[in-house]
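What follows is one structure encoded as structure tokens, with my remarks underneath.
Only a single protein chain was left out; the remaining protein chains are all shown in position.
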Amino acid sequence: MSKGKRSDYELIQVTSGFERLVHFLFAGSCVLLFLSGFGLMYHSMSFLTALFGGYYITKYVHNFSGLLFGASGLLAVIIWFKDGALFDQDDILWLKKGGGYLWTKEGIPPQGRFNAGQKLYFVLKAVTWVIMSVTGVIMWFPYAFGRSLVTLCYPLHIACVALLAGSVIMHIFLGTIGNPGTLQAMITGKCTRAWARFQHPKWLREYDEKHGAR
Amino acid sequence: MSEKIMLVDVTKCTACRSCQVACKNWNGLPADRTKNRGSFQNPADLNPHNYTLIRFQEEESGDAIKWLFRNDKCFHCTDPGCMKVCPVPGCIYKTPQGAVVLDSTKCIGCKYCYHACPFAVPRFDAATEKMYKCTLCHDRLAEGLIPACAKACPTGAITFGDKPAMVQAAYARAQALGGSATVYGDKVVGGTHVMYVLEKPPAAYEHLPVNPKISPLVFLWKDLFKPLSLLSLLGGIGGSLLYYVIKGPKKPKFEEGGERHE
Partner (left out) sequence: MNITRRQFLKTTGATVAAGGIGLSFDKPDAHAAPTKIADTTVTTTICPYCSVGCSILVHTKNGKVVYTEGDPDSPINQGSLCSKGSSLFQLSHNNPDRLKKPLYRAPGSSTWEEKSWDWMLDRIARNIKKSRDESFTKTNGKGQIVNRTEGIASVGSAAMDNEECFVYQKFLRTLGLVYIEHQARLCHSSTVPALAESFGRGAMTNHWIDLRNSDCILVMGSNPAENHPVAFKWIQQAIDKGATLICVDPRFTRTAAKAHIYAPLRSGTDIAFLGGMIKYILDNNLYFEEYVREYTNASFLVHPDFKLPGDNDGVFSGIIGTKTQEGYVGAKYDKTTWVFQKNDDGTIKKDPTMQDPHCVLQLLKKHYSRYTIEKVSDITGTPKDKLLEVYKAYCATGKPDKAGTELYAMGWTQHTVGVQNIRAMCIVQLLLGNMGIAGGGINAMRGESNVQGSTDHGLLFHILPGYLKTPTASQATLQAYNEANTPTTSDPRSANWWGNFPKYSASLLRSMFGLNATLEEAYEYLPKIDDGANYSWLTIFDRMYKGQFTGFFAWGQNPACSGPNAHKTRKAMAKLKWMVNVNIFDNETGSFWQGPGMNPQEIQTEVFMLPCAASFEKEGSLTNSGRWMQWRYKACDPPGEAMPDGEIICELFRRVRELYEKEGGAYPEPILKATWNYGSDKHLFDAHATAKEINGYFLEDKEIEGTLYKKGTLVPSFKYLQADGSTSCGCWVYCASYTEKGNMAARRGKDDPSGIGLYPTWAWAWPVNRRILYNRASVDPTGKPYAPKKPVIVWDGTTWKGDVPDGPWPPLASEKDGKLPFIMKPDGVASIFGPGLVDGPFPEHYEPLECPVEKNALSPQFMNPIVKRWDKDGVPELDIRATCDPRFPIVCSTYRVSEHWQTGVMTRWTPWLLELQPEMFVEMSRELAALKGIKNGDKVMVKSARGEVAAVAIVTRRFKPFTIAGNTVHQVGIPWHYGWRYPDPEKKELRSANLLTPSIGDANTMIPESKAFMVDIVRKEG
């Protein structure tokens, strides 16, 4: 190894412990919400409610997971707002080229800590988090609100499910087998330089500058 | 078993409240402490201990006083909104005679049914966390008996029988009454199994929707977004797997023999 050169396989810190905690609290609540939610939505999915010990408990699981969802989601939106909510030109171009996932493989613009797809996902999650939390609370205590308002919440809540179900699956796919090297970023908090240079070169540059890298 | 109709002819009702008590008697429902709020109507509304209620409505036109009485309860719709939205299998179901039965033992108290019901009928009991409503005495019907309220009604304001005969009787009665008497129920929400002969148009009666329907929001919920959710879930899974199989994971070029940095 030459001195001053960074190894591609050097592991660098990409996510903080707090970030990972928030992510898995949020992700975990989402999983519980999906399992209990689908169990409550489809009669044919009673195996899901059986998992929790019946319909009565499933409703409680859904309601209280929703609380966790609301709290951890709030943290998520706060800590990742900078990374996830601000789009630049590179992001737009990245999106136009399908991020290299589709037919286009050349000229994919460099991405920051979150690529444009991840930013889109952040926005989607942030927006649906608001809608799900608000409609969820209203649906949990419907008599505190007007009948028309409550009835409006039902399709809104499920519309978000329609948006989220596929995108969460995609998020899990892309975060695991779809992009090797990604999962450990969320488990151990570290990633390889190679992965960082490939996936998030603009972030790597910032990281090196910060850490006095050569 | 043939389809049945309960016909409530409000012109024959004297508001004796036998129906309210007979219902409580059959269903073993307790009484609540109430207050006189300036009306004979008590309790004020349908509730978990009162599946049926006589509504009292006073009005005047010129010097003619009218005191309208209406027996209110679940309408037992052919297309029940409550059944459409209930999350628990077997909690709300229809019987061949047309009763829409809410099995309160299975209820989890989500209150969807109250919001999906075009008449806002089911009632929540905070003590048991369950919803309750008229069952059309389906257990009596199974034994060849008629609902308790119909049996108890002295004047024939509440009658019960086979659908064709009852619908015919309803129209014959409305015609005999003349004026603005109408039949209510057979033309809404796919036809209700509790129908009215009203002496005035439906709009004249408090708490009686003129054109009851299940909210389009419920259809949006159950007939659009619900299947879309499943599609989305399966699509996500399927799409991801398909992509992985076809395109494989996304890796940097050097791992496929590209540039490497040491």
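Letters A and B mark the chains in the order given here, with residues in each chain numbered from 1 onward.
Quick note on the criterion: contacts are C-beta pairs under 8 Å (C-beta built on N, C-alpha and C of every residue); 3 or more make two chains touch, one makes a residue touch a chain.
Quick caveat: nothing in here was measured; it's all calculated off a predicted structure.
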Contact set of the excluded chain (shown chains only): B
Touching the absent chain when the full complex is considered, from B:His138, B:His193 or B:Lys226: B:His138
Contact partner of the left-out chain, one of B:Asn42, B:Thr78, B:Ser104 or B:Thr182: B:Asn42
Absent chain, residues of chain B that touch it: 1-2, 11-12, 14-18, 20-22, 24-26, 28, 30-40, 42-43, 58-60, 65-69, 93, 95-97, 101, 103, 138-146, 148, 151-156, 159-162, 165-166
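Just so it is clear, only the chains that are shown with their structure count from here on.
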Where chain A and chain B are represented by their mean Cα positions, the distance between them in whole Å: 40
Complex contact set, residues of chain B against chain A: 85, 87-89, 106, 108-112, 114-116, 120, 124, 215, 217-218, 220-221, 224-226, 228-233, 235-237, 239-240, 243-244, 247, 249-252, 254-255, 260-262
Touch list for chain A against partner chain B, complex: 1-2, 5-8, 38, 40-43, 46, 55-56, 58-59, 100-101, 139, 142-143, 147, 150-152, 154-155, 158-159, 161-170, 173, 177-180, 193-195, 197-198
